[in-house]
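Every protein chain except one is present and positioned as in the full complex.
Should a chain be cited, it is by its letter among A and B, assigned in written order, with residues numbered from 1 in that chain.
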Amino acid sequence: MPDTLLDVRNLIAYYMTPTAPVRAVDNVSFNVTEKEILGIAGESGCGKSTLAYSILRLLKPPGYIRGGEVLFKGSDLLKIEEEELRRIRWKHISYIPQSSMNALNPVMRIEEQIGDAVRNQEKISKGELRKRIEDLLVSVGLSPSVAHMYPHELSGGMRQRVVIAMAMALNPELIIADEPTTALDVVVQRGILQLLRDIRSKLKASVIMITHDMAAQAQIVDRLAIMYAGKIVEIGDANDLFNDPLHPYSRALISAIPSISEKKKLKGVPGFPPDLRSPPPGCRFYPRCPHRIPGKCNVDEPRLIEVKNDRLVACHLYR
Amino acid sequence: MLSYNRLERRASTLRRLFTMLFSNRIFTLGFTLFMTIIIISLIGNHLFPQEFVRVGNFLPNQPPNLEGHLLGTDSLGRDITAQLFMAVLNSLQIGLIAAAVGTALGTIVGFMSGYKGGIVDSILRIVIDAFLSIPSLIFLVLIASVVKTVDVWSVAMLLSMFSWANPARQARAQMLSLKERDFVYMARLSGMNSWEIVIKEIMPHIFAWMTANFTNAVLWAILTESGLSIMGVGPQGEITLGMMIYWALKYVALFRGLWWWWMTPVFTLIYLFISLYLMHLGMDEVFNPRLRNKGG
Partner (left out) sequence: MASYRKYLVERTLTFIISMFFSITIVFLVPRLAPGDPIKTALEQVIVGGGSEIEKTVEEYKRMLGLDKDLATQYIFYIKELFRGNLGYSIMYFPTPVIDIIMRAIPWSIGLLTTTTILSWIIGTFIGAIAGWRGEGSRFFNILAFIALGLYVIPYYIFAVILAYLFGYIIRIFPLSGGYTPGLMPSLNLEFILDVIWHSTLPALSIILSSLGWWFLSMRSMIINVKGEDFILMAEAKGLRKNRILWKYAFRNAILPQVTGLALSLRNVVGGALLTEVIFAYPGVGYLIFTAITNMDYPLIQGAVLFLIFTTCFLNFAIDILYPLVDPRIRYGEE
């Protein structure tokens, strides 16, 4: 039985607005075990990025963490001291941000930026560092000469690879990738996804892949969590989930994946996500759900319960 | 019928602008400070008889006292308080005239340049830039040293030589961006010639930005006038804030302990500048709403 690496319990994160707080992450719980790739999927604005920032305690005002625990190897990341958190950052948990375009410092060379992260946590000689950076760059499919370049000299795909290389630099146990393939063309996307899969086998690290791109999720994740309106509505083994999605929202999402092979009717999900400042009582998917039960679904909020083997669903259709 | 509608429209736009301005705290603060000193000076100037500022009228070098001279007298036997009121009004007059002439002239030139384009624009643009690059104070010092300026109007006219350049540059930039907008085409379709279009259709929309320019110009004019005066080429026949400082420096008030003589104009200048700048800052906030919250 693999060990639990990350255990998120009842995480709550809000954004303060002049009118009412936006409940971007509303009581979210899940865990990540060693050497697994967990996917977190959902529409834009459902709280995925907020979740990523919250785990790393990088959420900036007007965002605030309002409650819950993020247990990493025993310690609660939300409660430990600044110093201890800094030592955990990057060495144990690293991050691949949403827009790699802007994640790199425009006035520093690549080798300086990667070197920064490494030297912050380890004592390492200049020669060793140079070798490590070169190896990292090669392992993500880049030429070692990239090390001397500035970010603006590289293409979007190359920058994304640099950011991944940087994330791997200290051999962390967990890497959180936030929309790693958005804004890249399909060919480059494939390469990136391959890289992420390799991270699991080569580094023996776990990956949380956050993306709305269901096709990307389908390609590499072991387990999948579906988020809707700040809550997790379904979570379980990826293959099972794709073959047999239980929650109505999951079904809609998965059937929305276009396929070249089969002639499928392209079904979108009609309607809009709820206003997270004042979400309706009961299930948040109620207005858009084709199987809604009036009187039940719009009154009681469904809880995440284990319906099958290792499959948790939050829906009144399942008891 | 048409002109009545236009007047109405313009009146309601103005009313809207005024409400916006005065709901801004910074602007209102600046405006209040500014009007306070203006009103005090107007009243004071009216109350104090002319002879209070005549040379030799009083005992010289009197420090401020509560029975006689509230702000003392200077080495020439003139009452400082009376001088102050006169100085504020004169300096302000110079500032307002120079700024008004400059803004009006500059705006028209800038608009024409931006609107006409082509060779006219190229020539005018180079002229505007030329005037912007010449150091105004130095140039004006030369002219003023030969053409002895004696009164408010001559100084104001002198300052107008340079006060038009910045408004012209801004006006041109505004015009260039406005030229593309629809209502210009509409006006052209209705058969108005370029002058009419410039003045009647476009100007009302730029009122906001013109007022900001105007405030800047007033600040610059008062600053330059005081600079000219301290250099010794100010309006010798008048009392302005700059001239007060000039006389104080000339009679070494700084080092003879006559602190009331130089502190009065200096602190009044600071007060005026702060109030004008606050107004400008407030106007900036209202007319250029920034999308991020106030970081500075």
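Note that in this section contacts are C-beta pairs under 8 Å (C-beta built on N, C-alpha and C of every residue); 3 or more make two chains touch, one makes a residue touch a chain.
Note that this is a predicted model, so its numbers are computed, not measured.
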Ask   = For the chain left off this view, which of A:Ser99, A:Thr182 or A:Ser255 is in contact with it?
value = A:Ser99
Key: Residue among B:Val127, B:Met157, B:Leu178 or B:Ile206 touching the omitted chain   = B:Val127
Residue of B:Leu76, B:Ala100 or B:Val141 touching the missing chain in the full complex = B:Val141
Note = Contacts from chain A to the absent chain lie at residues 56, 58, 60, 85-91, 94-95, 97, 99, 102-108, 116-117, 120-121, 150, 152-153, 166
Request  = State which residues belonging to chain B touch the missing partner chain.
outcome  = 122, 125-127, 129-131, 133-135, 137-139, 141-143, 145-147, 223, 226-227, 230-233, 245, 249, 254-255, 257, 259, 262, 266, 269-270, 273-274, 277, 295-296
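Basically, only the chains that are shown with their structure count from here on.
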Chain A and chain B, separation of their C-alpha mean positions in angstrom = 58
